[in-house]
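As structure tokens, the structure follows; a few thoughts come after it.
Note that one protein chain is taken out, while the other chains of the complex remain in position.
In this document, chain identifiers A, B and C correspond to the written order of the chains, with residue numbering beginning at 1 in each.
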């Protein structure tokens, strides 16, 4: 058994010990607030057991292991529906950025508290008019002595309603080209002038927020990177978690939940499994998922060998979420008139219930890059095709039409 | 019975009389040359019976009827596979343009001879570097006294190998914007310096040609429209046959040939008609075709009422040819290992044989406008969406990169 | 406005118009994602009574349905079948016994046409839902404005309208006529989404231009236009074939095109709207949910594909 296999086996043992108290079944009937509290306890427990910050440097309280150990643990943890969703962005992007840009005892305390789940960080990037085109953001930060004063609006910020701190990209100079006038800060989400309003999404859930900034004052000490260098710090944030556990189910239910459903159903008096149309979809989805999994495994092997995984890992999100949406439609259709029922609004139901997964699928397709942006990235970065026409290139931000 | 119904009934009677001698069955075993000869005789016979130039003015030998009578006749004629393919472009675009721009006894003779099938006209528009972007054409026409001297190349000219005359768009001024430097002529295809080379297409047939012009001299009398006005005359040519009989089969076999095939087949030991995958494709193709036919009928009713048909008629080509390609794949797959056989290379087999139809489908998708151009037209002309970015706009032709 | 009696005879207070006019109204409802399902469900119930009920029963119900005073619905489907040939809901001397799952509009309807079993034969029956022997359990669904409920019958009084194979044919015809009207509603929904996408593409800017200038957006909208027009063409065509041969095939084709157009519209138009599109504020989630409730209520695509293929193969013989 390799060291990694041994690590994985130990992790499985640890998770098995706690699944009854913290896993999917335990969470089912909890309210979101109760689930968050359970999540905080789970996070603290993992911290004590050395399963938080697995690949982070030891001086910050991490375990100093490689990304392979982290991916192995995540992979096992994901299988059992533990309540990690409230902390995944916090520990995935803002906190690692603090590890790079922050220092001092106070910051060390923040990192530790975030690792233990006591505090949560959010990421304030997108705005109503700046989604795919992040550099088009408008939230102003104006210099006032040693301070900056923030005015404007952010949107799509996940878990801001529970967040203690955040990282933010602001426009500090509208007179230069749009990528060049941005600056990056961290801030206290309890600062005066910040108002957080949850936004309901397709499935009815509201984990994202609209956030209004009205003369919010922060210190220049909170700046991360150069004035005007915010775009590259933002990009650094987005790419910091370069290797994540790929999910061939597109964050929806695994395929065996679909085949289990098929087995129980009759469609127009005939067992669903005998219908060629349904067989075709099972087969095609299986083939697609097995390919995505094979790509993921190959990437892991490359990492283990100290190589850089190929670019094909970037396909996962594009391919898997789109398919999950169509498969959800089919699952609901197969259930017949009763397919409209919404019997399972539990925490994490999107992972087990086709109706919930389907309701949420449009959000999944937008989150983390719309299909069009992913296709552009593949076409330009991997295949070397030209960038789209960009009339805003090199134009001062306040002169862009 | 309306006048139109009576006209249609009479046409049916006429066609029935001649289908044995000229219809699909009679053509099956002929070579292309023999088929062309049969077509010429059929054309002459129709001319004598008053079924050529149905909607053309009487002074040119037409029948002076409306486009409705023409469409009714075409519709009936199409059903029986008469050999009209060699004359459809000739009588569809170049000759009607002569009706508009020509005059005199010699030209009248050309028109009559073309109507009788004795002479054929072709249309020399596209070039290797000017397909979708027609205005990007390069074939030069240089003024020399009362003459013009043509040099360059045309491509995709249908039936040029059998043509006696043609209409052509040339570049007469490379120093102005690309749409503005074009001029339109007619010419004798037997003029010295013209070389016609047939081009083999996917299915192996070669009805299109590459045509080389080496100092071909034509008179300024042959000019149609102003010098520099060629682009608009070309557009006039393309839109002259505004209402054509729509073909929901995308110029492939009708759906009942598919269902007839399905009835005879067993797939993996089960009658093909019982397989949900095959049923789904029959149903979806039927629905699509019935919608296209309903759109066609609605356009005819609008014409009959003296109204302008809606823009949805433009969908036919986009939708029908694409589907025909996929349906061909399925038909071949259903036949199993023997699906590779090519048993029917007869004239007009693309209308009855799925293998031939499938082999030819890529050509169908390009001919008459690639999908991308059709989508642009719908988006811009019907829905009012903006034109693509066009860096060549207003730039002199010889300065376009 | 008389919308509740469009296709009913004037004698009963209706307008005596055709499926074509009914379709126009349904299309308008679809454009606005009108909440309540009662217009169509009442249409189907009244339409079935008008065709298959005795004069007395018509006299009792049609004036009330035509005026909108009473609400009707149909309940044919059971778990695993859109039109069960041997329904579990049974009718005997003691009345109607059993249940029907997730019946649209059943939360408020006064009367339902049901497909049941009597003496081993299928029957089409009419049942007053306001009697105490009928229980309705309102369901939590993803489209709650459809007022779907499970219906239970405990020896409920009912009247048989048609028996035997003819009952299945009657149900098929009622469903097909409803499918044509619903296809108009779906077309209206898809068209509304198309227009929203077009308008948004002309207004929303990214990278210095309106997003409608990007071919990915532009062509997606053009493809959607094609689907909407195909759906509309089939819906109108089917309505115009009312009472003629080929109606069933045309109705099935209309339903398939309509489901496809509305599904693609919801998927693509939300996507085109980006983040805004997935918020409740944009309201597109209402269309998303409606696509599936309409796709389910009178049988999913596979049911209509099978019906259409059977009709085509019959014709071809």
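Definition applied: a residue touches a chain if its C-beta (ideal position, glycine included) is under 8 Å from a C-beta of that chain, and two chains touch if they have at least 3 such contacts.
Source: prediction; values computed, not measured.
Visitor: Of the residues listed, B:27, B:277 or B:298, which one is in contact with the missing chain?
Guide: Missing-chain contact among the listed residues: B:277.
Visitor: From the list B:3, B:48, B:215 or B:372, pick the residue that touches the absent chain.
Guide: The single option touching the absent chain is B:372.
Visitor: Give the residue, chosen from A:12, A:55, A:84 or A:259, that touches the chain omitted from the document.
Guide: Once the missing chain is taken into account, the touching residue is A:259.
Visitor: Quick one: say which of B:90, B:123 or B:325 touches the chain that got left out.
Guide: Answer from the full complex: B:325 touches the omitted chain.
Visitor: For subunit B, which residues reach the chain that was dropped from this view?
Guide: Touching the missing chain: residues 126, 128-129, 131-133, 136, 155-156, 199-202, 204, 265-269, 275, 277, 325, 329, 332-343, 355, 358-359, 362-363, 365-366, 370-372, 375, 388-393, 395, 400-401.
Visitor: Tell me where the left-out chain touches subunit A, residue by residue.
Guide: Spelled out for subunit A, the touching residues are 256, 259-260, 263, 273, 276, 279-280, 282-284, 286-288, 290-292, 294-295, 297-298, 312, 315, 318-319, 372, 375-376, 378-379, 382-389.
Visitor: Suppose we count only contacts with the excluded chain; which residues of subunit C make the list?
Guide: 214-216, 219
One rule holds in what follows: only the chains that are shown with their structure count from here on.
Visitor: Distance-wise, how many Å sit between the C-alpha centres of subunit A and subunit C, to the nearest whole number?
Guide: 39
Visitor: CA centre of subunit A versus CA centre of subunit B: separation in Å?
Guide: Spacing between the chain centres: roughly 53 Å.
Visitor: Scan subunit C for residues touching two or more other chains and write them down.
Guide: 209, 302, 305-306
Visitor: Can you pull out the residues of subunit B that are in contact with at least two other chains?
Guide: Where subunit B meets two or more other chains at a single residue, that happens at 276, 279-280, 389.
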